[in-house]
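Shown here: the complex without one of its protein chains, the others still in place.
Up next is chain A:
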Amino acid sequence: MGEAIVITSGKGGVGKTTTTANLGTALALQGKKVCLIDTDIGLRNLDVILGLENRIIYDLVDTLEGRCKVHQALVKDKRFEDLLFLLPAAQTADKNAVSPHQMKELVDGLKGEFDYVLIDCPAGIEQGYRNAVAGADKAIVVTTPEISAVRDADRIIGLLEQEAIESPKLIINRIRTQLMDRGETLDINEITTHLSLDLLGIIPDDDLVITSSNKGEPIVMEPSTQVAKAYRNIVRRIMGESVPLMSLEKQKPSLFSKFKALFSK
């Protein structure tokens, strides 16, 4: 029996879909059987980021309304031998086409076949959110070091705590090291104490994330990048390993700069 993890944030544009695509891909790279569900009905994106857009035949709503079997709607990612599947959202319906009860049944069914079912949650706290969390056992909250994203994360954590879901875990996305060092954005410590949530991982901001998304190849497939390492670390933590938090410093401070810092105080 696998586990279902919902990836949510409250605010839009913080990287839920990118995170879902990358975590799913990284889990598949670790040899796990993964199913990704896009619940953003009407505004689907996950298929695009995975580069699976033109292989969609049926979608989530087709499945739930009985127009096809679940297996017919699952899109296989051919880069990973039978390990990574996507259940795409419908683009022509809206969030009310699905009920939380239906979602729970669907996810429960998929958990029997897959090691991990990752549910990509739409932004907001309405029907789409309720559908996405309905079948989840665990939750990952994605935020960025922006005050608006942190506020929305706080709201969503409050809502998640009312569900039958384990205490959510936090991913801080799009960290801009220079800004954080200068104290111009919230730092990691401030965010975790404010939200008082366990940190699952931090991901640096990188233009490569955008270029790779545009190519339909999740960035974890470029193992040399720092972002890929960050996502791979998170996946190892999800699988139960204890991996230290990666250091975002570009280089270790030299003896000379330490010396300089000593005198500039």
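Keep this in mind: a residue touches a chain if its C-beta (ideal position, glycine included) is under 8 Å from a C-beta of that chain, and two chains touch if they have at least 3 such contacts; residues count from 1.
The definition used in the following text is that contacts and distances are computed from a predicted model.
Asker: As a check of understanding, state which of "SHS2 domain-containing protein", "Probable septum site-determining protein MinC", "ABC transporter permease" or "NADH-quinone oxidoreductase subunit L" is the UniProt name of the chain not shown.
Answerer: Options "SHS2 domain-containing protein", "Probable septum site-determining protein MinC", "ABC transporter permease" or "NADH-quinone oxidoreductase subunit L" narrow down to "Probable septum site-determining protein MinC" for the missing chain.
Asker: So one chain is hidden, and I want to know which residue out of A:154, A:187 or A:217 touches that hidden chain in the complete assembly.
Answerer: If we include the chain that is not displayed, A:154 is the one touching it.
Asker: Just one of A:79, A:104, A:194 or A:237 touches the chain that is missing; which is it?
Answerer: Within the whole complex, the residue contacting the unshown chain is A:194.
Asker: By the contact criterion defined above, which parts of chain A meet the unshown chain? Give residue numbers in ascending order.
Answerer: Looking at chain A, the ones touching the missing chain are residues 151-152, 154-155, 157-159, 161, 194, 196.
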